[in-house]
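One protein chain omitted, others in place.
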Amino acid sequence: MELTLFIIVGAIAVATAAMMLISENAVHSALFLIVNFGCIAFFFLMLHAPFLAMVQITVYAGAIMVLFLFVIMLLGAERLLPEKEARFPWLSPAAVFLALVFLVVTSLTILRGEIDLTEPEETISQVRVVNTLENTENVDVYLGDERIASDLSYRETTDYQDWAVGRYESLTVRAAGGDDVLYTHDRPVDLTGGDAIVLVLVRSSDGIELVTGTENLSGIDDRESMRVMAINGFHDQAAIDVYDTSEGRDKLLIENLAYREASKGVVVGVQDDMELAVTPHGSKAQILTVNSDDLDFARDESLLLVLTDRQQPDNSWQNVVIDLQSDVEPSFGSPRHVGQLLFSRYVLPFEMVALVLLVAMIGAIVLTHETLGRRQRRIVRRLANPPVGLDQPIVGNPANPVSRGE
Amino acid sequence: MENFYDLVPLVVIIPLIGMVINLFFGKRLGEQGVGLVAVGASAGAFVVAVILWIALVNTDYEAGAVNMPLLGSWIEVPSAGVNIPWQFRVDTLSVTMMLVVTGVGSLIHLYAVGYMHGDERFPRFFVYLNLFLAFMLILVTGNNFLMMFVGWEGVGLCSFLLIGFWFDKAKGVGWRNSDAARKAFIVNRVGDFGLILGVLLTFWTFGTLDYYHPGEEPLPAHHEAEAAEEEQEAPVYEAEQAEEAEAHATTEGPLGVFNQAAVWLEEGGHKVDFGTISIDFEAMLTVITLLFLLGATGKSAQIPLFIWLPDAMAGPTPVSALIHAATMVTAGVYMMVRSNVLYHASDETSFVVAVIGATTAIMAGFIALGQWDIKKVLAYSTVSQLGFMVAAVGVGAYAAAMFHLVTHAFFKALLFLGSGSVIHGVEHGHHHVMHAHGHGHEEEESEEEFDPQDMRNMGGLRHRMPFTYWTYLLGTLALSGIIPFAGFWSKDEILVDSLKAGLDENRLEGYIAFGLLLTAAGFTAFYMWRQVSMVFYGKARTEAAEHAPESGRLMVWPLIILGFFSVVAGLMNVPSGFPVLGSIFGEHRFTSWLEESVVYAHAANFQWLLATIAVLIAVGAIFFARSIYNDRVLANLQRDPLEANPGTSRIFALANAKLYWDETYFRYIVYPFQRAAHWLADTLDWNFWHNWVHEKLIYRNFNRATQVLTQPVDKGIVDRFFNSIAYVTRWAAGRARHIQTGYVRTYAFSVLFGALLIMFIILFPVIRDLLGL
Partner (left out) sequence: MDKPEVAIELYVLLSAILFILGAMGVLLRRNAILIFMSVELMLNAANLALAAFARQWGNVDGHLMVFFVMTVAASEVAVGLALIVAIFRTKQSIDIDDLHMFKD
């Protein structure tokens, strides 16, 4: 389907470009070019660039081409004056030859798959730490030798931080502000590129455990949905399932989530009254439910549920859920996406381009200003006819010349 | 009070500032402004000199040395032990010279403002005058021989510039002036050559050029003989003082030239090392002082180098007064007095000095008898009086020499300024006559014929110019040595001292000097009265003299002031034994003042007999002159009565021809030199060196060699190679320039072509695979 569309619209684009090239009348050329620009706007849509498509239509096909048409009409320059003899007879065949060579080389190169499609490697990953250790004092967490979290209290979470991609040989938990090592992770921690990684500190039978999970923060196509992800930190170390038990639904979202595992993100449609239920694997007995009263199920966001339990004074265990909500990235190519980048990473180029536009505006005004041209013509005329007698020395009254010296 | 010594650089700097101002703004300031600046600079220097004088008196004549700001260490080569600072010396001798130079100089500056009025190079004249003052003051204030040499050369330069100041006068007069300037400069070269050799030998001998190092006291003289004779001195006290000072000085490290010389002389047996040979220190001193004497004969116009001074009268009269009478020409005397320690040590030199001085005195006095030019008479008189001073140095009368220098500065400046006033008046009278007669074109011719300086064109000016006449009379009496005018005291002291040198020390030069100088004193009175008679007495012999006006106030006031000093200046050194005056003005004031810095200065007692004889000779000469040049003779003065009288006509001719000095020099020095130079130029340089060595040997062979290199090598190979490169380049450029069509589309094509080329290069591996290569 897409391919068919591409071929049809591509053919139209090439045909209109060629027509623009060969039509004698400049107005016709401009109209063909507008159609061509429309095709390109269509391609932008197909390439998930709705913003660009919009701009293409309004600015290019609209404003710029109107300007062209206006100038053509203004100057009455639909056609050139009667053809003079061709000045460079060799130019046309040579140009066509060059064009053919270009086309052959590029198409052969492209069709043989010479375009390098390997994705560039991400060098940054985002990391955050969650503390679910209810009975200990606040902690500092070191990833490798560098501190990633300091003075982290129970149920507290750090923000996402940018860390260099790589394998970190150790993770150390120390008492806040001190050197007492509470826990040392005995396996290396891998940070993979472009991912949002959650490090969860959970209590285990023999002290502290680290659970790592990868959160999916990419844009959700359906704006009415959210993404749910769970981490199993129950101390009995049994596997669990998660169900969507909202009204009118009974759907298994996450199946067989083992202890210390993190699930994948699951997209769930959001409605007013939401309820999620956690059961031991294979059982329907709900051990924990989360509903709209407990927390806010927001659209277009990612919800991370860290499922743990804590020991009560009577030695019974109470199940606890720590919910972490984070914004997902806007969907690819949307105006929001483009705008976000434009005002963050590309602010300086944006300003510079604005300046260029301003200068161009002033330049256009100066260049087309009526009096400028007239003044230039006057200067030309004056230089062409120098005042009479300037080449003769003017000394006093020519009729009565001043004598010099004795 | 010693802090005031730090002002001494100002004495040089102030005239320099005046000079710079006039140099750059002279044209804009106008005559009044220029005169104000120049006189102000001169008077400012005089004020500084007076302050230094007062300071010196109040510090008990303690000499001081002051370094020039910014120029402190002038020539310093530590590795060679050379250290010649730009250092001024303030002692009684230098302050005396400063007072004379700036005092008389200021009056002459003032006079010159009137005298040079209307001259087209008025500012330049005062630039030169101020520059002269600065150099003269460097000469007299420097604390080492090199600074003195700098001043010495500087005043020589200014003298040259000012003698030739009117180098552009019409009809050959300008040539005569510039010839005179060159003569002065070249003759002085000979003397300066001697001086610089002397300075270099001094440095070699002593390792320093400082007179005295800062803080060093002059060691007292060795009066073994003299101390016994001088009754008023207390020998015990003096000996004690001498020992004390010597011990004090010798422990102070390195000594200046004079003290070192004194120490070595006393030790005896010191040798000066010249590598392979070594010379006795005493002999070395004789050589050095003789070389210094050569310098002095140049600058102070003594035999044999005096010939430039009479010609130097070509300069404007204020210049003659300031430079060639009062100050610059006394530099030689100053230098010898400054070096009195050295001169005193060398008997041979003393003899030569005394003989030269006395001979010069009588010789110049004789020549002055036969001169017609009013300024020439004064010039020879100056030479004669300088001879007196030099002879005084020769007989060891350093104080008397300085005394005569000071009094002579007053009355000779006065006489020159008076003569300038006369010339000025006669010239104006001449102009007046020319105007009255309305001669248009004849004016230039007759102006050339009319010489306003010729005394035959004057006469009877007594009534026309009363101020000039009376002041001139004062100067004449002073110069003639009539009591109580200034000249009497100084001249008398010289005569007494020379006679004493003969009688007491049994020195031959004492007798010689005494005899010659006494005769010269008679000549002096005679030629001066001859001049006064011709100029002022009788009736006007020309219309110009008849209409000569008195000079303006600016010129008369300096005359009056100088006239006053010509009368009273002698009273500053009244000899002991003179009644009344001695108790009023003090005895030997000037001598005892000088003794603070001039080690061998000493005073002489008044000798009644001698003074009477001298005055009688002078008075007699005056009456004799007046009787010869009586009013009858003066009425029609085409020939001198001495010339008319057959008995004396040959003598007069000899004097009028200046004893043929110039002719002798031309015959035995200048012409042989010119012939030698011609021979060297024609034969050696042109025929041998140019025609043979250069033309034949070098030029022709070089041409031959270059011919070979040019034709086959350069033109054949090198040129052809590079020409072909140029041809190829031009051909290629001619082809390539068609690329630049000026049409946009072809440029666009090139861009596309280039882009494709780059794409090909990037895709080269892919394309190679595609083509299966």
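By written order: A and B. Residues from 1 in each chain.
In this section, contacts are C-beta pairs under 8 Å (C-beta built on N, C-alpha and C of every residue); 3 or more make two chains touch, one makes a residue touch a chain.
These numbers were taken from a predicted model, which means no experiment stands behind them.
Colleague: Specify the residue from the set A:L33, A:V129 or A:L288 that touches the hidden chain.
Modeller: Checking the options A:L33, A:V129 or A:L288, the one contacting the hidden chain is A:L33.
Colleague: Which residue, A:G233, A:G265 or A:G333, contacts the hidden chain when the whole complex is considered?
Modeller: Touching the chain that is not displayed is residue A:G333.
Colleague: Kindly state which of the options B:V580, B:V744 or B:I761 is in contact with the chain not pictured.
Modeller: B:V744
Colleague: Touching the absent chain: which residues on subunit B qualify?
Modeller: So the residues of subunit B touching the missing chain come out as 740-745, 747-749, 752.
Colleague: Residue-wise, where is subunit A in contact with the chain that is not depicted?
Modeller: Within subunit A, the residues touching the omitted chain are 1-3, 6, 10, 13-14, 17-18, 20-21, 26, 29-30, 33, 36-37, 40, 43-44, 46-49, 51-52, 55-56, 59-60, 63-64, 67-68, 71-72, 74-75, 77, 80-81, 84, 87, 91-92, 95-96, 99, 102-103, 106-107, 110-111, 113, 115, 117, 119-120, 218, 332-333, 337-338, 341-342, 346, 349-350, 353-354, 356-357, 359-361, 363-365, 367-368, 372-373, 376-377.
Note that only the chains that are shown with their structure count from here on.
Colleague: Per the contact definition, I'd like the list of subunit B residues that touch subunit A in the complex.
Modeller: Against subunit A, the touching part of subunit B is residues 741, 743, 745-746, 749, 752-753, 756, 759-760, 763, 766-767, 770.
Colleague: Report the residues of subunit A in contact with subunit B in the complex, numbered from low to high.
Modeller: By the definition above, subunit A touches subunit B via 87-88, 91, 94-95, 98, 101-102, 105, 108-109, 112, 114.
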